[in-house]
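What you see is the complex with one protein chain gone and the rest in place.
Let's look at chain A:
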C-alpha cells in the first residue's frame, strides 16, 4: 500500500508562473506581478477558507458570506479611524499596533454576526440548497443595507498606514510592502488552520464531518455545535479577509462583499469543496492568473479566473483536492 500524496496539482502554480515569465518581458515585471498575485491569492484564501469549511462540513451554500467581508472592512475602517496617530506614524511597529486591533475587532464583529446569521437565517434551511441560496443572498442584501445605515452609502477611503505604503525594490522589481504583509498574514492563517485541522481532535472532527456527518454523530459527537463553531470561525476569517481586502483596494463600498463573492466561490470550486489546502492552491492560482492576465491582456482580466476554473474542472471535475464521500 502506497502513502501517495497527490502532488500534481501543486505543480500548477509554478507552471503558471513559468509560463508567464517569458510573456511578461522582464524578470522584474514578472517578480512584481508574481508577488502581487501571491498576495492577492493569500487574501482571497483567508476569505475563502471559512467558506470552504462551511460548504464542506455543513453542506450550506452561503451566498451571504460576502457580507462578513464588507462588515470586517468597515469595522476596521472605524477602528483605524480612531487610531489616526498610530496609522499616520512612519514607524512600522506603530502601524502594526493599529492594524492588529482593527483585525481583532473585525473578526469579533463578523464572528458575532455570523453566530446570529447561522441561528436565524441558515439553520431553518439546512439541507435545502435552493432556499439556502435565496435566503443567504437575502441576508447579504439586508447586511449591506445595515452597513449603509451605519457607515453611509458612499465609498469610504481606507488608506494604508504610513509605513505600509510604497514598495521595496528588489533589483528592478518593485514589491509592495503591504502585499508582503498580506502574504505573511495568509501564511499565518494557513498555518493555524493546518495545525488545527491536522493536529487537534476538533480538526479531526471537522475533517471527518466534511466526509460523513452522520457517522460523526453515530460516534457520539454533537455535530450541531461543531457547525455553529465552524460557521462563526468562517465568518470571523471572512471579516479578517475583509480588512486585508479593504486595505488592498484602499476603498470600501457596502457591495464589496458581493463583488468578492464570485471570486471566492471560484476558488473553493477549483480547490475542491471542503478542502482547505485546495482553497489555498485555488486562491494562489486565481491571484497569479488575475495579475498576469491583467498585465498581458487587460481586457480579459474579468474572465481570467473563470477561464482558470473551467480549465481545472475539465482536468479535475471535483476540483484539485476533492474531499472523499462528498
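Methods note: a contact is a pair of C-beta atoms (placed from the backbone, for glycine too) under 8 Å apart; a residue touches a chain by one contact, two chains touch by 3 or more; residues count from 1.
Keep in mind that, in the parts below, contacts and distances are computed from a predicted model.
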Request  = Mind telling me which option in "Branched-chain amino acid transport system ATP-binding protein", "FUSC family protein", "GTPase" or "Cysteine desulfurase" is what UniProt lists for the chain we can't see?
outcome  = "Branched-chain amino acid transport system ATP-binding protein"
Ask   = Per the definition of touch given earlier, which of A:59, A:162 or A:217 contacts the omitted chain?
value = A:217
Ask   = Considering the whole complex, which of A:31, A:205 or A:284 touches the chain not shown?
value = A:205
Task = Quickly run down the residues of chain A that touch the omitted chain.
result = 1-3, 201, 204-205, 207-208, 211-212, 214-223, 323-325
